[in-house]
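Just one protein chain is left out here, and the rest sit where they should.
Chain IDs A and B follow the sequence of writing; residue 1 opens each chain.
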Amino acid sequence: MISVIETVGRSALNSSRSFRQTATFTARILLRLFALRTYNSASRTVFINQFYFTAVQILPLFLIVAVIFGSLVNGMAFQAIKDLGLSDYLGRLLMGFVVTEVSPFVTVLLIALRSSSAINAEIAVMKVNHELYTLESFGIDTLDYLFVPRILSGMLTMVFLSSLFALVVLAVGLLVSSVIFGTGVDAYLDTLLRSASVLDMILVLLKSATFGFFITLIPIGQGLNASEDLTSVPVAVLNGMVKVFLAIVIIEVLSSVVRFI
Amino acid sequence: MQQGLGEFIAAHRGRVGLVSLTAPLISNLSVWGNIALVPQYHQNKPEREARAETLGLLGRFGMEQVAERRNAGLTAEERFCTMLLRAAMVANAVLVLDRPFSILTTVRAGHSLADALRKVDDLIAETHIFDYSWETERYGGLDVAAD
Partner (left out) sequence: MSQRIEFKVGLFITITTVLIMASIGYVFYQKGIFARVHTYTLSSKTGETLAEGMPVVYGGFTIGRVSSLELDEHGTVLIRFKIPERYNRVVRADSTFILEKPLIGSPRIVVTTVNLTGPPLSPAAVPEITVSSDINEIIKRAQPIVDKADRIMGSVAQITENLADPQGEMRRILRDAQKVTSRLSKQESLLEMAVGDPHSVRAIHETLGKLRDIATRADTLLVAAETLTGRTGEQIYGQDGVLPLVRAILHDLQGKLAKLNVALDNINRISGDVAGSTRDLQVLRSELDAVIIAVGDLVAEVDRKIPFKDKPEIKLP
């Protein structure tokens, strides 16, 4: 009985320690994000490389996924809308669900699977290889050089790619709706505009940026938790990815709470 | 020796250009990227300018062709020269060589080391070599802090 209580206590303490560490790390990163001295030629290079690997390199695959997904979702949803005689809800479905919910969610899953895991492994390997000590010995702040550019890149990638995803899905929606409903461009745009809310658009961009922040911050933090043992790398990646998934769910829930309450 | 090295580095913080196995090259950067990192970070030197400067320095060792290679693709000598050049990029550098023969595993005598140091002499303020006492003979006439 006592051991059970001890286990519960240990687990609670670990969770609270982990949460505190993440909160502290978040605060430090946020402070550096807004500090001008963080941005120098070296961190710019890191940012450009990271952005290239996260956003540009994935682009062909991403666009294909967006087109396939857009065709599927639009096709199914539009057909259901037509069958139920709810064509008035077309705009609301596209703007209120596809653009504001589905686009950031699919994008964040894709980026987390591809780049968060890579960042997590990269930082863990750098830790194991003593490369973080190299940076320290040359007076290079890891926050400025390694972390902030990656996090900034993650945030911008999420904003750009989820917007692009939404635009592609809406463009596919035009094709699908013209086939199913025989809707013209003007009528389609008018339907979208009637359901478009400026506040929703701002919230989606903020949500995407928040996703981007945490799906890079958490892997970095977990990568730093690796020991000097090579076998700690997969453990760090595993822990990091689980926490990234939890963060995605929490952000999704919180954004829904903000939107609907 | 390790304690003495640690104290020396702490005393010269900000000026130390460390050449040591404990401070390896950054594996996701090319040779020129590793060398240019210091001026890019500390002097905010634009990437293109830093790259051109680095390529010039690599030319001193006849290593321009390895500029785009990464750590894993380098020979021991190339790795040592890259680390030496990186250390030399620190402003008013106090060059600290920590057991250089542990990096230069294919070099037997110290004259190669002395040659390399001569090539970057204009970039360095001071040079300090730390090694075990039984290795001092390999350095020839060079001053070695031995333990």
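Here, contacts are C-beta pairs under 8 Å (C-beta built on N, C-alpha and C of every residue); 3 or more make two chains touch, one makes a residue touch a chain.
Quantities reported herein were computed from a predicted structural model and do not represent experimental measurements.
Of the candidate positions A:Phe51, A:Tyr145, A:Tyr188 or A:Phe214, contact with the hidden chain is made by A:Phe51. Taking the complete complex into account, B:Glu68 is the one of B:Glu7, B:Glu68 or B:Glu137 that touches the chain left out. When the full complex is taken into account, the listed residue touching the unshown chain is A:Phe160, out of A:Phe138, A:Phe160 or A:Phe214. Subunit A meets the missing chain through residues 45, 48-49, 51-52, 55-56, 59, 156, 159-160, 163-164, 167, 193, 196, 198, 201.
Quick note on the criterion: only the chains that are shown with their structure count from here on.
Averaging C-alpha coordinates per chain places the centre of subunit A 40 Å away from that of subunit B. Residues 40-45, 122, 125-126, 129-131, 133-135, 137-140, 144-145 of subunit A are the ones touching subunit B in the complex. Subunit B contributes residues 9, 13-14, 16-18, 20, 22-28, 33, 37-38, 40-42, 44-47, 50, 86, 90 to its touches with subunit A in the complex.
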